[in-house]
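Complex shown without one protein chain; remaining protein chains in place.
Chain lettering (A and B) follows the sequence in which the chains are written, and residue indices restart at 1 in each chain.
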Amino acid sequence: MAVTAPSPVSEQTGSTTGRPRRPRRGRGSRRRRGLLAAAGAVVALVFVAPYLIMLVGSFKTRSEILRVPPTYLPETWHPSNYVDMWSTPETPLPYNLVSTIVISVCATLLVLCVAVPAAYYTARFRFPGRLLFLLLVLVTQMLQPAVLAAGLFREFVTLGIHDTWLAMILVNGAFNLSFAVWIMHSFFASVPKELDEAAMIDGASRLQILRRITAPLVWPGVVTAIIFTFVNCWNEFAASLVILTTAENQPLSVALTKFVGQYESAWQYVFGVSIVGIVPVVVLFALIEKRLVAGLTAGAVK
Amino acid sequence: MRTPVRTTAAAVAMGLTLTACGFSGGDEGSSGDDAGGGTTIDLLVPQYSDQTKALWQEIIAGFEEQNSGISVNLEVQSWDNINDVVRTKVQAGEAPDILNIDAFSGFAKDDLLYPAEEVVSPETLDDFQQSFIDNATLDGTVYGLPLIASARALFYNKDVLAQAGVSEPPSTWDQLLSTATKISELDADVYGYGMPLGSEEAQAETSIFTFGAGGAWTDGDSITVDTPENLEALKFMKSMIDAGVTQPDPGATDRTPMLDVFIQGKIAMAVGLPPTIGQIEERNPDLNYGIAPVPTKDGEPVTLGVADHLMAFRNDDDKKDAIRAFLDHFYSQDVYLSFVDAEGFLPTTKSGADGTENADRFSEFLEVLPNARFYPSTNEAWAATQGALQTLVGQIQSKDAAAVLKQIQDKADAA
């Protein structure tokens, strides 16, 4: 990939050694930073607002949540919703959380293991069928999972692994491959090849190069791929709905629907479970975001 | 050359080994072979209320205690999803052994079901009320086992009606329109009549009016949508919308949220079902409401009845005895009533009707039940017709009623 103009990049690598990120220029900074922070607060509010409705709703009683006209804040707060929802008759929520975690973590690992070599090689080497391979990977993303669910169920019944986590790990792995390959491909490609060549002449193996030189430089891309894959697995619904039939095996996304009844829904639980589903992902992101920034500063190549 | 750990290659290899050794979580409980050599029957049911799963679990526990060697594998799905799940399973040849759902005729036409007489004892079969059995029969064979029934009745807000100077709930269309008009003119921020023509259950609201005009969805053979009676009903519905006496945007209002608004006292009249009573008790016990037969064109009593069914799939003849044992157990009076009474529906069996605790509570519904008419769900084309009603009939809010009826008729004919 030659999209990245070569000159600035080599300039970058040429001068990165010991590159200090700070100090930044101090020009007009305080007022400007204040304005930026204020704008940041507005942006944050916009993105959080719907989930505040969700959070507040999860503390209301079943009757208050459908009051006409609605109340902005609960008349009395019911944190007990967050206790009760783990032992409702509708769904075994602790199991559902475990299922979600196991499926998402394993599928993300699977995607990484499969996508990193493919992305690396396609970015680094020309070979016949390279574009075809990338397109084929992309095609998997174009298929609508809900449409494929019937076929997937049939396939896994034949293989005898329907209603298992393994089936969903494979499904999630396959359907998230394309983004992971493509994003990492674009990041691998933006790392100057001269680095590899220099290292290769030093006698390093291709894997050592990948690990020691390329990987740190492409951290932001890898992290983006990890988050993307993990979040998609975490929220996958269409295939889980039909493939996982035992209540204990089902992920949170499917468990949520159990609170929607024929004539009335337990909105307070729907909202509460959603919050429970969001928090781990945000925590994960908070942890990994440091790496994303670190990837930048640690990206200096010795 | 090779760094032993933490290389990508090792990770790939590990990942693949991990998957290759059959890392299968939570395999227990999945259907199929079970160790004890007994029989496992799969039961797939929809979620009626938040108690549904617990009720079935209790019934299953009682059954398994009496029938060692048979275990029942329960799967509960929400109404939103159960059709997708069933379709996928049937398509893959993995139908449940027993299914609880509204319509059975599609499965019966595909020759997937056992006739009822093969999977319940004659006593159990005789115990069903005849009207429900008629509704569960296809080409002379009973396939469906009526599970629960409900009928529709008019819920009205007594306070609001009194405020509008109306003492009796309406029983004819003219009265319905005039009462709703008076309420709308009250300036009390209350809508006269709640008309839910959104996709959730538009076919039910429509049926109440078409039945009320003497219309029917079938002539015995084919589905009849575009008939003079049905047109008259839709025109009347449209006249109520045009008069502005319904809630805003009736064409896109779903049933559940509409009833929520009725319960909050902001809609004066709406057609409800037996479970509506429990919802009012829970959410707004102070609501001063009454229940009356649904208004019809000239007051002739008729309403919509709905029955859901159990049905047994012809998967494996070895399971037939187990299925029969379970169904007979389920329909025994005590067990059956433990389910129907708790879910707040009307029983479909004679012994259930005699024993139900809810006789008083549901007296208005039990009164209208003899005049109830059902969807023509034994007609194969009904499922698609119902879908067309759900997705299209709301258009009468802005379109010509006759054109909408014709569009739905076309869908029915294509099914």
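Note that in this section contacts are C-beta pairs under 8 Å (C-beta built on N, C-alpha and C of every residue); 3 or more make two chains touch, one makes a residue touch a chain.
Just so it is clear, contacts and distances are computed from a predicted model.
Engineer: The chain that is not shown, which UniProt protein name from "Carbohydrate ABC transporter membrane protein 1 (CUT1 family)", "Glycerol transport system permease protein", "Heme exporter protein C" or "Nitrite reductase (NADH) small subunit" does it carry?
Structural biologist: In UniProt, the chain that is not shown appears as "Carbohydrate ABC transporter membrane protein 1 (CUT1 family)".
Engineer: With touch defined as in the header, list the contact partners of the absent chain among those displayed.
Structural biologist: A, B
Engineer: Name, in rising order, the residues on chain A that touch the hidden chain in the full complex.
Structural biologist: Within chain A, the residues that touch the unshown chain are 1-5, 8-9, 11-12, 15-16, 19, 21, 24, 33, 36-37, 39-41, 43-45, 47-48, 50-51, 53-54, 57, 65-70, 72, 110, 113-115, 117-118, 120-122, 124-131, 133-144, 146-152, 154-155, 170-171, 173-175, 177-179, 181-183, 186-187, 189-190, 193, 196-197, 200-201, 205-207, 217, 220-221, 223-224, 227-228, 231, 234-235, 237, 253, 256, 267, 270-271, 274, 277-278, 281-282, 285-286, 289, 292-293, 295-296, 299.
Engineer: Take the complete complex as the reference. Which residues in chain B touch the chain that isn't displayed?
Structural biologist: Where chain B meets the chain not shown: residues 1-2, 7-10, 12-13, 16, 83-84, 86-88, 90-91, 106-107, 109-110, 112, 197-200, 202, 248-249, 251-254, 257, 260-261, 264, 266, 380, 383-384, 387-388, 390-395, 397, 411, 414-415.
In this section, only the chains that are shown with their structure count from here on.
Engineer: Using mean C-alpha positions as chain centres, tell me how far chain A is from chain B in Å, no decimals.
Structural biologist: Result: the chain centres lie 38 Å from each other.
Engineer: Which residues of chain B touch chain A in their complex?
Structural biologist: Against chain A, chain B makes touches at 1-3, 6-9, 11-12, 14-16, 18-19, 22-27, 29-31, 46-51, 53-54, 75-81, 84-85, 87-89, 91-94, 256, 259-261, 263-266, 273, 275-276, 279, 282-284.
Engineer: Using the touch rule from the top, collect the residues of chain A that touch chain B in their complex.
Structural biologist: 62-63, 66-68, 88-91, 95, 99, 102, 106, 109-110, 112-114, 116-117, 120, 149-150, 153-154, 157, 161-166, 169-170, 205, 207-208, 210-211, 241-242, 245-249, 257-266
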